[in-house]
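One structure is given here, and the rest of the page talks about it.
One protein chain omitted, others in place.
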Amino acid sequence: MLEAILLTVITAATPLVIAALGELVTERSGVLNLGVEGMMIMGAVVAFAATQITGTPYIGVLAGIAAGAAFSLLFGFLTLTLVANQVATGLALTILGLGLSGQIGESYVGQPGIKLQPIEIPLLADIPLLGPLLFRQDLIFYLSIALVIGIHWFLFRSRTGLKMRAIGDNHASAHALGINVIRTRYLAVMFGGACAGLAGAQLSLVYTPQWVENMAAGRGWIALALVVFASWRPLRVLAGGYLFGAVSIGQLHAQAFGIGIPSQFLSALPYAATIVVLIIISHNRRTTMINTPASLGKPFVPER
Amino acid sequence: MRIELQKRAQPSPLFSFVSPLLALVLTLFFGGIMFWMLGKQPVDALYSFFVEPLLEVWSLHELAVKAAPLILIGVGLSICYRSNNWNIGAEGQFTIGAITGSILPVLYPEWHSLMILPLMLVMGMIGGALYAGIPALLKTRFNTNEILTSLMLVYIAQLYLDWLVRGPWRDPQGYNFPQTKSFVPEAVLPEILDSGRAHLAIVFALVAAVALWFMMRFMLKGFEVTVLGQSERAGRFAGFSAKRMVWFSMLLSGALAGLAGISEVSGSIGHVQPTISPGYGFTAIIVAFLGRLNPLGIIASGFVLALTYLGGEAAQLSIGISEKVSRVFQGLLLFFVLSCDTLIHYRIKIVTQKLRGGAAHHA
Partner (left out) sequence: MTVSEGPAVSPLLSVRGLTKYFGNFAACSGIDLDIAPGEIHALLGENGAGKSTLVKMLFGILEPSGGEILSSGQAVVIRSPSEARSFGIGMVFQHFSLFEALTVGENIALSLDPKFSLPRISDEAARLSHKYGLPLDPKAHVADLSVGERQRIEIVRALLQNPKLIILDEPTSVLTPQEADRLFETLLKLKTEGRSVLYISHRLEEVRRICDRATVLRHGKVTGRCDPRQETPASLARMMVGADVAGVSRGTSSELGDVLIEVTDLSVPARTPFAVSLRAIDMQVRAGEVLAIAGVAGNGQGELFDVLSGEYTVPENDAIRIRGKAVGTVGINARRMLGAGFVPEERHGHAAVSEMSLSDNLLLARSQPDRRSFLSGGVLSIVRHSSVRSAAKRICEDMDVRKSGDDPSAGSLSGGNLQKFIVGRELDRQPAVLVVNQPTWGVDAGAASRIRQALVDLARSGSAVVVISQDLDEIFEVATKVSVISEGRLSPSFAAHELSLEQIGLMMGGIHDSTHSEASHAH
């Protein structure tokens, strides 16, 4: 019973963690992409479609990643090359993603999907409780853990990560030092898109292996809140993601038990929790000011 | 090859006017390509999408019905965005406005009075304003990002509406349909002409747009909105308060979204049901930007976006394309609007070959 609940928590948390990690990298480079929801839903529909066409969910995963990255490129072109307003462009990305995914996915509504199968890790998978939870999981879960560690290493140990943090702190100075601000930001935006696409693929291939219109259901926005919650640190994204996963699974189980609270109120819990968490985190202006990448959301036009 | 931007000394007045039109043309062009990829004749499809709905009186009425909430919400949002407050939860404020505005006709279905309609409208505005007041309170009090909070509140509002119409507000004689009793005739927003469905909401929308245009153009309040949106610090120097502006813009846009909500329920639907909006609150964001955040421009852009809804419905009937195409059109349009706006502030140079120092040596 406990094992089953924890498993669902992990499944619910994984897309949040992955999407938030991608956005974290984007924001560390100083770009605010509010289009996570749109990129995620595009990843979900393309992953599902590719899986249905090829019959191989792994191709679906790749297609989802590619769709998210390609979609984010649109955002990158507008905000980085044409210096359009990042907030508005992010919204546009979400609106377009929701429309386009509905259009692409129309013929797939109601079709049974193919689930991404777990990969057992020999020996480790036999440990009681931990084995089934951590070592009998699907590829995307393993990727999410690898991403947390990899991004932490990248940001705080690697030179490119250092450059990226420098750009996020002060793009004019980074430019003066000869760091290619625009190119790095393009890469960071595309990485964010790829992660959102992967998170979307998890939704349509693992979480509920089918296509439902608007199936991201605000997870992209929750991922954005998670980045703030984690104060732009990858390890805290992991903790926050699992916290949110627990809340959303908790409310599902509460609904199943029928504890007398209307299901709609329980369904609203993750959204209400997001607001509460944002209040707690933002409340301390000092920490927010120190942690927020200083050039976040500000346009950059290099002088030539 | 690369693209270089050169800041213009002054924003180009020509491109301020041309840019939305250019965006429309580009959207139509790419829309045509999309139809072609779906295996339709692009010209025919575009015709049935964008022209046919304009040819009949009844559908012009429908256009006004759909444009009204878009304009009402859009002008409110334009004040928010001008003042740098990113309310993207108008859909939630619309929903709550519809709920609070419907309290009287749903809970007191026997009350017949001429007072009921004005009261409903006022209550709808108050409901929308209070709901927008939540992100305003959180932003001013706790420094919380209003984008995320206002959006989360959309989901909460929709779930609350869902609970209401399936629970306490459900019509007991409604064959278990999740909807309330139909409003009494006194609670229905009257139509403006005999020839079709267009009701008073479009009048509210036009009045609101003109009033806000007047405020932005002539009043010190409009100046305050613009200054605080450009630079909070300069606004403080002028003696304006950014916090008060958060409240002003959020409450104003919330009230207008609430008015749109109750008008929609009262004028177009006639009862409350789980789904009362095809995403007006989000589409209005596009309306605001396409109208260049200018209330008069928003009147025009509101009708353009209303046409995408109507065209979607028409195209579904006549050429069998999904109405979801309209969402794609809306997204494309916003993208092109934002790209074309670059032309207002920058000259765009396409550099094909790198010319570097030493090439033009002169004594």
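Which chain is which? They are A and B, in the order written, and residues in each are numbered from 1.
Keep this in mind: a contact is a pair of C-beta atoms (placed from the backbone, for glycine too) under 8 Å apart; a residue touches a chain by one contact, two chains touch by 3 or more.
What you see is a predicted model; the values in this text were computed from it and never measured.
Contact with the chain that does not appear here is found for just one residue of A:152, A:165 or A:283, A:165. The omitted chain makes contact with just one of the residues B:46, B:227 or B:288: B:227. When the missing chain is restored to the complex, the residue among A:4, A:149 or A:177 that touches it is A:177. Where subunit A meets the missing chain, the touching residues are 159, 162-163, 165-166, 169-170, 172-179, 285-286, 289-290, 293-294, 303-304. Within the complete assembly, residues 6, 9-11, 218-221, 223, 226-227, 230-231, 233-234, 236-239, 356-363 of subunit B touch the chain that is not shown.
Basically, only the chains that are shown with their structure count from here on.
Chain contact summary for the complex, subunit A toward subunit B: residues 34, 74, 78, 81-85, 87-89, 91-93, 95-100, 102-103, 106, 217-218, 221, 224-225, 228, 262, 264-265, 267-268, 271-272, 274-275, 278-279, 282-283, 285, 288, 301, 304. Across the complex, subunit A is touched by residues 3-5, 7, 81, 86, 88, 138, 142-145, 147-149, 151-153, 155-156, 159-160, 162-163, 166-167, 282-283, 285-286, 289, 322, 324-332, 334-335, 338-339, 341-342, 346, 348 of subunit B.
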